[in-house]
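Everything below concerns the one structure shown next.
Some chains omitted; the rest stay in position.
Per-chain numbering from 1; labels A and B assigned in written order.
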C-alpha cells in the first residue's frame, strides 16, 4: 500500500502545501535528509488555532492544532520530494506550544502530531521528539512544528 | 580507558534510561548520527527539579537539573547503541531552561550539562550548543535537553 492509499484509507486529504511567511523556503534537502521549516496550523490560508494552551485553548484543540501542523508538513514534504513513499524514516520532530503560565502538558498536545505520523507511516513514523512551551508564536498560532525526515532515493 | 571505566572513575552511575512520555521514541539513528528526544531531569521516575530559574530555583539547582538531563541522555544513548564508546563526537546540544521574567543566565545553567560531557568524553565531548529561555516546560520541569551525537560503527 502506498502512503497516498494509506491516507485515503484513513480518510485524510492533505491540505495544499503552506506558503512561506518570510524570506525562507519550506524545506531543504542535504544528502538523504530533508529539513523542514517551522510550520503552523494552516488551512485555506487561515490559522484556525490561535491563542495559548492553558487559557484560550483546550488540550483537544491543541492536539488538533498539532495534527494540522503535521498535515501541512506532510503536504510540503510530498511537494518537495514527489511522493511520501520516499520517506524512509521520520527522524526528529521539534514542537513549540504557546503556553499560558502554569501549562505543562505540551507532550499531550504534541501527541496530536505524533499519532498522525504513526497512523500514516507505521514503524517508519516513530520519531524522536521534543515538546517545548513558549510564550508567543508567530501570528498568535498555538503550535509550530519543524521536522527532519530521512529519504529513500527517487524510484 | 572505556567510557564506562571513565564514568566509574568519576563516581557516576547512570540512571535507568528515561521513559518516553508520549507517542515518540527516545532516539533515532540516521546514517552515523543519533538524534535524541528532549529529555527532562528524571530520577527513579520522579522529576526532582521543577519550577523556574530566577524565581523558584537557584543557579546551582538549575545546573544540577541540566546535569541530570544529560545523565539521562547518556543512559538512553548507551541503551540505543550498546556502548558509549561508540560516541565519536557530541555534535549539538539544544537546551531549554524554564525562566522567570528577567532571568538571563541560561548558559550558566546549561554548563551543568556541558561540563559533564567534557568530563566524560574529553575532546570528543566538546559540542556546539544553544541555551534558550522559555516560560513553561512539560510537567513544570526546569530544563529540557535534546542532542545529536556522531557514532562510530559497532565494534
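Here is the rule we go by: a contact is a pair of C-beta atoms (placed from the backbone, for glycine too) under 8 Å apart; a residue touches a chain by one contact, two chains touch by 3 or more.
Since this is a predicted model, take the numbers as computed values, not measurements.
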>> Just want to confirm the stoichiometry: 2 copies shown, so how many copies does the whole thing hold?
In response: 3
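Keep in mind that, in the parts below, only the chains that are shown with their structure count from here on.
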> How many degrees of rotation bring the Cα atoms of subunit A onto the matching Cα atoms of subunit B, given to the nearest 5?
Replying inline: 120
> Roughly how far is subunit A from subunit B, going centre to centre by Cα mean, in whole Å?
Replying inline: 25
> Which residues of subunit A touch subunit B in the complex?
Replying inline: 31-33, 54, 89-94, 99-108, 110-111, 114-115, 118, 126-135, 148, 150
> Of all residues in subunit B, which touch subunit A in the complex?
Replying inline: 21-28, 30-31, 35-38, 94, 96, 134-140, 144, 146
